[in-house]
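The structure appears right after this line, and notes come after that.
Only one protein chain is missing from this complex, and each of the others stays in its spot.
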Amino acid sequence: MTTKPKLRESLTAARRPISITAVVDCVGALASHSVHGHLYLYDTNKAGGSTGFGTEELRTKVRRGDQLLWNVLALECEAFVSIDDIVIDRAVVEPERRTYPGTDVAYWIGTVKRDDILEAPYRIKFRVGTRTEPVTTTLSPALFG
Amino acid sequence: MPQQLAVIVLVDVGNALESRTLDGNTYLFDNMKLQGSENQGTGELVTAISGSYWSDGSQASEQVLNWLPYSLGSIPPTVPRGYEAERARQTDEQALTELDHLAATSGTSGTDAAAELSRIRQSAGRRVKTTRRTRGRLSGQKVLDVTGKVVSDGGTQAHSYPAPVITDIYGQAVDEKVIYPAEYGSPDLVTDGWYWSATVDTSRPGTYAYTMRIQLHQLVEQGGESLWEPVNLTCESKIRVTTEPKRNAFTKAGLGLLPVPPRAFS
Partner (left out) sequence: MNPKVNIVVVVDVIGALSDGTLLNGNLCMIDDGEQSTGQGTPELCTVVRPGQVVTWSALAVDLQTPVEIKGITFLGADAEDGDADAEATDAGAGAGAGADGRNGQSGQNGRGGRNGHGPERHNPELEVWSGVVPQLAPGVAHQYRLEVQMYEGEHSTLHIASPALMCQ
């Protein structure tokens, strides 16, 4: 049997940014002025060792140079939710807010600066509905090395 | 008219494609937590569907279930519909403008036309080839990365996966005629305004399983061109149907006089 050159090459080789997605039950959060019990966190680095999927205490496994991208999804498709701020040790990562080109839909992005992260907990501040006051996570998700 | 019931199917597309399974890579949610849905945000969601009937036994309300598939870590569904197509058009226009500018200035000294062309090619990105199998919602679009930038080389650059597509809903709940699923078009005609919806017969309480056939798309390179290769996987979920009699909220029993405090007749 001859070894043919691979005709089709799967294009997943590139090192993908790690996306961290917060799913927020907006009505629940608005009815209680808290995201506790109304927040589910996920990332795309399960294979890399992240844990706590679907909880408020997601632990994302990171390495120096990893690009992290935070975004948010509303459980009710017509509700508005956005990330207002990400409060984390700036020596680990400095997330900044950007928008998808041509839209006002925002995401937060940053590059991991260090390799030896034991545990870098952080807080996410959300803007929900038309409420002007942001709602902050009560339990802390974290990055770890 | 009852609340519309929605099931969100959030798929870790990258991981699912790599492991060729939706098990452990699918997270399900619904908006029936108060009615008793269990295991929100996991692959083991049990969706509570609360029916009701009148005193004569007839079904009192029709429950409608909708499914919304999303891709974890991709460009979010909150960007306008047809975002990939729109970005393809925008970046084409930008490239044309830049080419015009390049043509006008290429005679002048200090312009590296080759370098400039290469830069324009990079920012114009790459269109996905249309094939018989990929014709439709993904054809002619460009590959975007997770920040919405066009990708010029799918081989080395990370890209955003298109949203998963439900192609069928079948299994016990359908076989036993508890749910009647079908695909519908939404009033949004721009591109992918299609969704799966089902009415539920709440007259037979019980827990019923159903299976979703979900199509993911993997970017592959063939003969120097990129194309989205469909990958079909399945994922199971459950509904738990309950039904109870309607009751009067004022009397907690049958119909009665409204409790209006008496006032003096003038």
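We call the chains A and B, going by the order they appear; numbering starts again at 1 in every chain.
One rule holds in what follows: contacts are C-beta pairs under 8 Å (C-beta built on N, C-alpha and C of every residue); 3 or more make two chains touch, one makes a residue touch a chain.
Here the structure is a predicted model, which is why all the values come from computation and not from measurement.
Student: If the hidden chain were put back, which of B:L22, B:A48, B:A124 or B:V200 would touch it?
Tutor: Result: among the candidates, B:A48 touches the missing chain.
Student: Tell me where the left-out chain touches chain A, residue by residue.
Tutor: Per the touch rule, chain A residues meeting the hidden chain are 26-28, 30-33, 76-80, 128-131.
Student: Using the touch rule from the top, list residues of chain B that touch the missing partner.
Tutor: 1-4, 6, 31, 34-36, 48, 50, 52, 60-61, 242, 244-252, 255-266
As a convention for this text, only the chains that are shown with their structure count from here on.
Student: Report, in whole Å, the distance between the mean C-alpha point of chain A and the mean C-alpha point of chain B.
Tutor: Between these chains, centre-to-centre, one finds 19 Å.
Student: What part of chain A is in contact with chain B in the complex they form?
Tutor: Chain A reaches chain B through residues 7-19, 21, 23, 25, 28, 40, 42-44, 46-47, 53-54, 69, 71-77, 98, 100-103, 105, 107, 109.
Student: Inside the complex, what are the residues of chain B that reach chain A?
Tutor: Touch residues, chain B against chain A: 6, 8, 10, 12, 14-15, 17-18, 24-25, 27, 29, 31, 33, 40-42, 68, 70, 72-80, 83, 86-87, 90, 145-149, 154-159, 218-223, 226, 229.
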